[in-house]
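Structure, as structure tokens:
Here the complex is missing one protein chain, while the rest keep their positions.
Here is chain A:
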Amino acid sequence: MSEYLCIKGGRIIDPANDRDEVADLYVKGDKIVGALSESELKEASIVDATGKIVCPGFVDLHTHLREPGDTSKETIGSGTMAAAAGGFTTVVCMPNTKPPADNAGTIQLILDAIERTAVINVLPTGCLTAEREGEKLAPIGSLEKAGVVAVTDGGHCIQNTEIMRRAVEYATMFDLPIFDHCEDASLTDGCVMHEGEWSLKLGLRGMPRAAEDIMVARNAILAEQTGARMHLQHIASASALDVIRWSQKRIEEKQGARLTAEVTPHHLAFTHEHLAGYDTHFKVVPPLRTEDDRQALINGLLDGTIECIATAHAPHTEIQKDHEFDYAPFGMNGLETAFSVCYDVLVKAGHASLNQLIGWMTYKPAAIINRPKGTLSEGSSADFTLIDLEATWEVTEEGFRSLSHNSPWLGQTLPAQVTRTYYRGELVYSLS
């Protein structure tokens, strides 16, 4: 394969550089370049991108790849192929594996698997506490040395505030961002959906917004007081957004600290009403909340309170999801449908521009982990994606690269389709 690549005639959208134009994109080796010489152009592989969007590969800060330990649900190989099919070229994987990624040895195991099987860039996170039990600090310094990009107990919120305070203080010493799933477990014990009209109707135990809001407030206060880089995962509550806004203003005044938040495609697309049929595909945590919450999340993106979109891709086997609602695990697949869903609910619905959407999925998440990703700047890694906005596609089990198919979009037709994904100049996904 040629060392040179010319993506010809596409609409290049690179929000990091405020670029939106029909032009050619050039690649030399594994890097984006401004131009190729005439002799290089003669050798270059030419890809006709007429009518397509050419944008930086997406960056996901919240992916569960399940390896090691749960490889019937997903592996680093299958998960990254799914990511590539969704247009992602960088994913940050959560540490709630079996065993959990709470020591340098496990991180090395994950890095080895990434080296062997990943088709895109995978950045691991390490645990904040040993065994993710929230009781004793994990060796955060060793985890940082081993290569983690953030620390989090991934899916488990530390309930003891003293432990959380110390974990945050300690992690800050290594300039590692802290990711947290905000949930006061004493308010959600035995709960399976959002508390409200639909939980009353369905007779399912409901999680109140307060369970999320309280921990968002706690984490925001700790971020302010410690100067930590705190990132709040999959925010779902309108009132939590109000707390974040209030905190961000205070933190901004103090300088130094940074409080960021993410939202998932499914919280932007669905509400608790979608649980009416007890379909376990919609069972997620934090739960799908009300239409008012959904609208608030969209507004949170638009006004910058929410920094980015993350998938919270949480694969589960069909057998695990095929149960009475109470007994099914939380989580849904998200990598392969993320862009199309967000394009549908944000851009097609008239809330946001395509450039804004691409920004929320590229350089903005990359900035949270302080990595030079999600951009088509000259000299950056040639990670990019081609998208056909006019295409529609049906979500089918057979079409998934992920080992799991726990998607509520199965059988639905979605707009806009990723047609090609390149990582470091190599084609890692092609629709045909």
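Convention: a contact is a pair of C-beta atoms (placed from the backbone, for glycine too) under 8 Å apart; a residue touches a chain by one contact, two chains touch by 3 or more; residues count from 1.
Here is the rule we use: contacts and distances are computed from a predicted model.
Engineer: Would you kindly match the missing chain to its UniProt protein name, picking from "YeeE/YedE family protein", "ABC transporter permease", "Aspartate carbamoyltransferase" or "3-phenylpropionate/cinnamic acid dioxygenase, small subunit"?
Structural biologist: "Aspartate carbamoyltransferase"
Engineer: Have a look at A:41, A:109, A:163 or A:202 and name the one touching the chain we're not showing.
Structural biologist: Of the candidates A:41, A:109, A:163 or A:202, A:202 is in touch with the missing chain.
Engineer: With the full complex in mind, choose from A:51, A:69 or A:277 the residue touching the hidden chain.
Structural biologist: A:277
Engineer: One chain is left out of this view; which of A:174, A:246 or A:327 touches it in the full complex?
Structural biologist: Answering carefully, the residue with contact to the hidden chain is A:327.
Engineer: By the contact definition given up top, give the residues of chain A that touch the hidden chain.
Structural biologist: Touch set of chain A with respect to the missing chain: 196-197, 200-205, 277-278, 319, 322-327.
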